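Coming up: subunit A.
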Amino acid sequence: MTDSLSRAPLKPAAARGAPLISVRGISKRFAGLRALNGIDFDVAQGSITSIIGPNGAGKTTLFNVIAGDEPPTSGTVMFDERPLIGLAPNEICRLGVSRTYQSVRPFFGLSVRNNVLVALLYGRRAVPARGELDERMAGILEFVHLAGKAERRAEQLTPLDRKRLELARALATEPRLLLLDELIAGLTPTETGEMMDTVRAINASGVTILLIEHVMKAVMGLSHTVIVLHHGEKIAEGEPQAIARDQAVIRAYLGDAATAVIPADT
Partner candidate 1 sequence: MNRSPRRTPPVAALRRALATWLAAFALVAGAGAVRAQDTPSEIRIGATVSLSGPYQGIVGPFGKLASAWAERVNAKGGIFLKQYNKTLPVKLVMYDDKSEPTTALSFYERLATVDKVDLFIGPFSSGMNNAAMQAALTHQIPYFIPEGNDAVLFDTPNPWRATATAQADAEYQRLSELYARLKGVKTFAILARDNLHEIAAAQGFANRLKQSGYQIVYQDVAPKETKDFASIILKIKQANPDVVSVEGLAPPWTIQFLKQARELGLAPKDVVVSHMPVPVIRALGDASENVIAMLWSYEGDTPDHRELDELCKAAGIERWQYSEAGVRFVTYRWIEEALKRAGTLEHEAVRKAMFEADFTLYGGDRVRINEKGYGSLMTYPMQVRQGRLVSLWPLEHGLAAHAFKDGRW
Partner candidate 2 sequence: MRLRAFLLPGAVLLFVLGLPLVPFDARVYVMQELTLLFLYAGLAQSYDLVGGTLGYINLGHIVFFGLGAYTVGILFNVGVPLAAGLLAAIAVAAAFAAVVSIPFFRLRGAYFSLATFALVKLMEQIANNLRGLTGGSSGLKILAENRVVPTYYAMFGLLIVAVVTTLAINRSRLGLGMKSIREDEAVARDFGVPTMRIKAQALMISSAFPAVLGGLFVWYINFINPAEVFGLKMALQPVAMAMLGGSGLAIGPLLGSTFLYGLEEFIWTRFEHLHGAMLGLIVVLVGLFMPGGLARLRPVERLLERLGLKEDDQ
């Protein structure tokens, strides 16, 4: 597994292609404080892009804005030439944007199968036919290593399995853009490696991925592009290695480490 970590990132399949999603001037204010301030960036079709930054930098808020959970104070998000701002989350989901949550939020009272079924039945443009449904279900559960646990209640799952379930649920909507919020944080090295492979595999299947991560190994190992947020501003964007050497970034992290408090974006 460890070698998979050291493996050099694969070049984006269509990195030079038109951006799948382009964020322009997104700002978000909560009573006074600015969570986001004029964020611009593109995510290339088929690429893996990481968003990093100290706690409270506004990463999750940015996800919420893209997913339609929180309206921005200003700015636009174009997804495949379509404006997302103003659409309801369920509409955005059906357009092909899906997500996982920083602190996992499966439907705890429902079985693993039903968790995924919700996404299969509601998350896609067309309601799939019965036969195809079971097939898809089996495939997804197999892919995330939950095949044996379909009838368990989500609340009975281990932390790792809960993350897997979140991933399964997200995949069930057949997303074109996948937003992964600290999917890897809190996993053992082995689990980390395995999860990274899974992410690569998803990406290889043509799904563009935007992820928030603190685990630097994962960030460096996975991403083609890294975006750094600090106090709601984008302070850097570029190839992983370049970012690792960027002074601004280092300052942000060290400066922040001193004044670290409870995460504001929980």
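The set was built so that all candidates are chains of the complex that A comes from, given by their letters.
One rule holds in what follows: contacts are C-beta pairs under 8 Å (C-beta built on N, C-alpha and C of every residue); 3 or more make two chains touch, one makes a residue touch a chain; residues count from 1.
Please read all numbers here as calculations on a predicted model, not as lab measurements.
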{"item": "Selected neighbour of subunit A [touch, this complex] from 1 or 2", "value": "2"}
{"item": "Residue ranges of subunit A in contact with candidate 2 within the complex", "value": "67, 69, 88-90, 93-94, 98-99, 101, 105, 107-111, 114, 117-119, 121-124, 127, 151, 153, 169, 173"}
